[in-house]
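One chain of protein is taken out of this complex; the other chains stay put.
Order as written gives the chain letters A, B and C; numbering starts at 1 within each chain.
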């Protein structure tokens, strides 16, 4: 039986991705779309400034936007709420929904670092989901909150995990080239970015550095312990690309790889993929795809690999300065880095009878 | 008395910058502009596809392009030849010109690493110019060859030098976002770069890694010795920016800076600037300019700082992972990274009675 | 039974579109891909610089590129040759293929205005196909040549035809904003177009003005007679858009429309669509789609309407100055304006037993 789901913050760029992924999902029935007062009362198709590469789903002509209001999201109507809210609003709304028995899959940055809230990049740390039992107990919730990581972190950690398993990672230096969509539909005025780079994204570097340690951490005694053996230094920059976050990654390894072919094999095989074989509809066949051309991946050409759920890696080469390797990685920031991973988390929760 | 100068490869993007800088230079008289057969015989203004932000200089309507031919560049007519040739052509032509008594200031990548050829970023290593005495003796030349560094290397090493003097640099990890002009006028088709990044620039990373060691090296016993105490790892990427190479720089330091203010002061003061007080017309007042805003420098807004000869640095912050600092640097790739530094080198040669 | 087909000029942007459309076509079996000497001998996937929004078809890994050579394209192997050749090469090769019995569907501009060569925009003038009988007789060919119109002309005339049928068109003034892909994969260097417009496309305005009259003309006594009652004035400009030609169209009409709704109905109904009901696989359900939003169509959002085969029209409004109407039209220049229409023509030829 399909779960009834809602989207809170349905008209922004992440909301649009949620809408696109959920409107024809085999396990979910999109019943409720909520947005700010300005959009409320209008048909979704008429209110949204749709910018995706796919045409508007049919459901967009059927669903009317409701104003965000906790009391409308009753347990009778809704099993899972996907949220793409600003952190401030999320901090108020999400715990209250969880208290009322709703399972919240949240893209907001609030609460991501709390030790009983799972921060899930499923292939990497689906096992962290077990913290929900403690979360419910601690907080007296019938529902739950599971968090989608920051977009850059989701892409980065997916590429790092197989390397960490095989070689042990000590230090990571990462320099990003992030897409416009990461700032939201209207976040970057064109006058500021045409023929330009903006070398600053508020809070981003701190998120990447802290969240990576949590995602690569371990569930112990009811809390997620950070992995403090890995240190990440990030420098984050906005470039003139619609979708797809790119990053140059420099990694210090504990163990020396035999050769580049071995590394490619380790990444593409992804032995410890935590959701392998679960049959989750949104899981990509290959979480990490390695390209061998000298000039790939490229965001415009590769961001939709694996329906936007794969991270694409290229230019893997030895890095003697770092005592390890360097490579270039790309992921779709509003799919793998936001709504796609949100839907994948919800699928995992259903599979594990947690939603 | 003004020196008579020529430009070889005058119609490309670096050639245009040379033309712009030399057509009204106080010390140089631009007498000869040379290009490929296709342009030869035409007035410069009519043949060039001018793309600079300044209008065409008047001289562009006066000078006729001649075909590149060594025999036309006689010592009687020309004192200094500025070259913006492909490496292959340069390898043939430049030594022959030097043999015939011409001083060649070359932007070509050929011969940059030969130990008796100075690779000059004047504020950093103007003293390397003394190798010319040995070069002449070794090679039996009356003229000389001095090389302009790779564009990224010129910008990077200028930002590193004051740090190295004060704190000692052990390791540098650099990730670049390079402008279109670095690939030449027609090097990057628009279909390949719009809404995209190209994560590869042939030979660039190797140049940055090797040339940095030479520029920061020392002249000893007639050769430039590489500075092997510094290790540089580069990852180079092309982005949709007209001019201005940006880079995220992560530096491991030997000595810990007191605080960010001290670092800013060290960079802006640039105590060991090797051309301080020489009165070279193209030398910027401040070789390194530090911005304190969180989101600067930006290529479109800052690339013309110091007439394009300053490197602009921002976002200096501690980097515990690297055991040092990280910052963002920007320089004008066809001025500081090519023609501007070429002209500055020529001014230095004149000042030192070497041209 | 499937027809065996070849693509000549398979690696350029139009060649890529042909490859994409033909590699899984229900009626055609792509057997031969030809390109210049530089690509010959390589697997298609390894030689092509693929830039389409869809991933490379599987066939790209199976077919080896052959060098363009008339003798390889025998009647035994190939029924239809799709050409995306430069006009000069096409002028030599295409008639010779037709002489040898091959049916050539050509995107090249050569011969487009010859009176016994059909210039086909199928919904508009599929009946012109009957001129092939005279073409064969005149020229002694067993094969035939059918031409795809210039990209802008194909889009423009499709939007004009229903208006012409209903109201009679006297004058058309059209100002275009054309995509980069119209100049080929490497035709527009990024340095020339970033933050810019190029207000000139060689030969384009003449093509639009002349070809429109032929497409809207009539087959009489074995030749296509131009429609000289319609006068078109074009001004053509290149803008920074990947794909999709946009145009502002001002039309003087003989008969006054009742209101805008009537015009929308006339365009969307397209009563005299010459291929209605033929069941051609590439024919769009609605050749003209009208959008009612004030700010549509937009190239990035609407160019793939009808799989790129529909022309999308918006902002239809009265124009008292022209004594008629004005509107904004958009079409996919390498699908509707090139390869897509080429495949549609081939389907029509098969349906009419001409190929």
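What we mean here is this: a contact is a pair of C-beta atoms (placed from the backbone, for glycine too) under 8 Å apart; a residue touches a chain by one contact, two chains touch by 3 or more.
Since we're looking at a predicted model, the values are computed, not measured.
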Filtering B:210, B:301 or B:354 for touch with the omitted chain leaves B:301
Please identify which residue in C:4, C:36, C:64 or C:235 touches the non-displayed chain. C:235
When the complex is taken as a whole, what residues of chain B touch the one chain not shown? 50-51, 53, 55, 194-195, 301, 304-305
Touching the missing chain, which residues of chain A? 13, 49, 51, 180-181, 185-195, 240, 242
Using the touch rule from the top, list residues of chain C that touch the missing partner. 171-173, 175, 177, 194-200, 202, 231-233, 235, 237, 239-242, 246, 248, 250, 294-301, 314-315, 319-322, 326, 328
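As a convention for this text, only the chains that are shown with their structure count from here on.
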Same residues or different residues where chain B meets chain C? The copies count as same if more than half of the interface numbers are shared. same
Express in whole angstrom the distance between the two chain centres, defined as the mean CA positions of chain A and chain B. 42
Distance from chain C to chain B - Cα centre to Cα centre, in angstrom: 48
Multi-partner residues in chain A (2 or more other chains touched) are 194-195, 301
